[in-house]
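Note that one protein chain is taken out, while the other chains of the complex remain in position.
Every chain is named by a letter (A and B) in the order it is written, and numbering of its residues begins at 1.
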Amino acid sequence: MELLKGEKEAILKHTKEIFQEFEAKRENLIPILQEVQKRLGYLPRLAMQKIAEFLGIPPVDVFALATFYNQFRLNPPGKNEIKVCMGTACYMVGGKIALESFERRLNIKEGQTTPDREYSLERVACVGCCTLAPVVVVNEQIEGKVSPTRVDGIILSLQGEKSKEGEEANEDTKEKLKGEKQ
Amino acid sequence: MTAAALLEHYSKLKEEALKKKEQEQKQPLIMVGTASCGIAAGALEVKEAFLKEIKKHKLQASVQEVGCMGYCYAEPIAIISKPGFPPLCYGNVDEGLVKLLVQSFLIEDDPCYEYALVALEPNDIFPTFSDFPRGVYEHKIIMEHCGFIDPEEIDHYLVHDGYAALAKVLSQKPEEIIEIIKSAKLRGRGGAGFPAGIKWEACRKAAGEEKYVICNADEGDPGAFMDRSILESNPHQVIEGLAICAYAVGASQGYFYIRAEYPLAVKRVQKALQQAREKGFLGKNIMGSGFNLEIEIFQGSGAFVCGESSALVSSMEGKMGLPRHRPPRLTSSGYRGKPTVINNVKTFSYVPAIIRKGADWFKSIGTEDSPGTAVFTLVGKVKNKGLVEVPMGTTLRQLIFDVGEGPPDDKQFKAVQIGGPSGGCLPESALDIPIDFDSLKEAGAIMGSGGLVVLDEDDCMVAIARYFLEFTQQESCGKCTFCRLGTKHILDILTDITRGEGTMESLQILQELAEDVKDGSLCNLGKTAPNPVLTTLKYFKDEYLAHIMEKRCPALMCKEITLYYILPEKCTKLCNVCVGSCPTEAIFTREDGIKVIDQGKCVKCDNCRKTCPPEHDAVVKLSPAILPEEGGEKK
Partner (left out) sequence: MSREITITIDDKKIRTVEGKILLWVALANDIYIPHLCAIEGKDLPEASCRLCFVEIEGKNKPVTSCTQPVYDGMVVRTRTAKVDRLVKTAFELLLSDHRLGCASCPKNRNCELQRIAKERKLKLRHTRFKYLGRETAVDDSPDSFSFDPSRCVLCGQCIWADHEKAKVGAIGFARRGLGRTVATFNYESLKDSPCTECGLCVEACPVGALSFKKNT
């Protein structure tokens, strides 16, 4: 994947900062990966290389961990992260139905991100709110008792936010244009 | 240091805490349950609402966040403790109720009994826990204070004798403490039930100065959350247990291994560690005893297998979380190759109480070989969902029908799944076995992590087995042949059966393969993964046969062999709700006005069946997936 302009600089800056917080010990590999992902949203190839250099281990060893653990992603997530609970309690009362509804509406499969990078869809195991099953976590916010109709509602409200943002962005560009004209 | 000096040191700290508490109790105190379950149900909004109302009326009252007391079905929960009244607990609190409670109770002294769930102290105006069937069975040791104290306030723990056990042990010999734990027969609550005292002793006796203790809070069972709840509700209790263990085995470094998916638990443990350090319960020269202990948090990265202790250690060392062959045991070669004790959150939680009250007290609860209590996440088809703590030896029937009050909506109980992906499904006929490590194992299930899911007539046992196999298959680390490939083939066969594509031959292969995966796998993930299959094959073979021979799912759950159908004689023709509810526009109106489902378009999302008004109840599921002939008669 090609890095966008400025992304390379951001990666180098963040990794450098993070390395100052940690001793260069293999034991710190997972905490470092977690911190990198927290800041960048995913683990870019360049960051993994830098981490390997920092710890003095082969890059393939860093890659091994990045691909082993569920938490880590190698691609940037969508702007809106939707996680459908597939814990036992949720599964039993329609978690799968909710997941399928999202898949249908967003036209992606679980584990994927929409091509416009707006939404990513994942499954998670019990988030600890079984009494509200089926549960969906939308951008860290927990939604309980999610029926297929509610799925539509959730997506509509996210789209609503987006178009609002869009308007704001338009305003911004208008402002800028004005500025340029002046 | 002498026992007396330690006691004095501790008493001072407790004194301060008590004074603070007294001060707090002079004015009304509102406690809102803000563990994850509460927050999801809107507890933070409730807390804000209380603060707003109190401010509006310029009242003298304080609002506190507490953990979860286990009554998840009634979240958000608030407890109001007003001088002159017993503390009263209210469920399903919303903004309206907040306004009412502030006005009627705080201002006008009317406790609104009609909204109260229970009183928390013995009194003569309102029932307490022990007046309900659930309270009769419950016996709280490690959940005693969960939901009643502020987890972010160490003084609240101190008031309830918190850290008294640590103060006590520091003047004793480590061997004496191990003796107490051994004699209490405390068994590990993380799954296998291994005696904690024996583990500690092995670590104590292992050669070397450098030793570690680790609290396993990886809790990956997809239907269980008691460890999280305990960490969120009373983290100090776990810290104290871990500290006592560290002292007993001779470790000066401890860790909490917590799932990264539990951010609130991480935050609360972090805060608790900080406070314990400030009070001198952690750090160098604890309470002047010369004992040093540091505790850090390690966040797991989302791999179920990392709950297995050798995989856990491997991931802490910055490697893939792969289990390894044992021996060597972790108590001789664990974290960094040093002797290490790993215990579950609950196991550590029992320790302070055992030290304070003695091994005999602990043994007086529960059964001979499994003393103490069992903590379960009671979910699925029961009315009272939530966390429960009952003495070992309670029967499953009591737990499900008395504590949980059985399936809602008058549905028929079918099975109970215990122990999550490593456990099994037990039928009605097994409900009278007592809950303890050995009895459950004998029945083919395991105590496991304590997930307990009740299933009713609408749940297909093949689909449930398939669900758990899908989970273990995805979570297998992939190291060993049986688990990596065996679970995959088991899953594939189960999938075929749920689709009506199973054969008697594949059923035979399923049985053999499940037994071999159990015997041949390297670690307990693989060794226990077949349990959901083996128990359902044992107790619910008829359901497997119905899928295979008749392509029929008796519970109408397996989509591929079930279809949705609108009963012409029941459809009113007048309403259109089902048509609007269908996400794929599969429902159309026939010339005579009756709604019909286009089977080619139907995705079986259940929307129409849910929305069809109850007085008509015209949408039904049919299995095998054969449409009745025109005129309503079956083919």
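We adopt the following convention: a residue touches a chain if its C-beta (ideal position, glycine included) is under 8 Å from a C-beta of that chain, and two chains touch if they have at least 3 such contacts.
Since this is a predicted model, take the numbers as computed values, not measurements.
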{"item": "Residue touching the undisplayed chain, where the options are B:I54, B:L282, B:L513 or B:C608", "value": "B:L513"}
{"item": "Full-complex contact with the absent chain, from B:S11, B:S364 or B:T481", "value": "B:T481"}
{"item": "Selected from B:E294, B:D369, B:D492 or B:D606 as touching the chain missing from the view", "value": "B:D492"}
{"item": "Touch list for chain A against the chain that is not drawn", "value": "45, 48-49, 57-64, 67-68"}
{"item": "Those residues of chain B which, in the complete complex, touch the missing chain", "value": "303, 320, 324-325, 328, 473-482, 484-486, 488-489, 492, 509, 512-513, 516, 519-522"}
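Definition applied: only the chains that are shown with their structure count from here on.
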{"item": "Euclidean distance of C-alpha centroids - chain A vs chain B, Å", "value": "27"}
{"item": "Residue ranges of chain A touching chain B (in the complex, touch as defined)", "value": "25-31, 33-34, 55, 64-65, 68-72, 86-89, 91-92, 94, 97, 100-101, 104-105, 124-133, 135, 142, 144, 147-149, 152"}
{"item": "Footprint of chain A on chain B - complex, ascending", "value": "36-37, 39-41, 72-73, 75, 220-225, 228-229, 260-262, 298-299, 301-304, 315-321, 377, 379-381, 385-386, 417, 420, 451, 453, 455, 459, 464, 467, 471, 477, 581, 583-584, 603, 605-607, 610"}
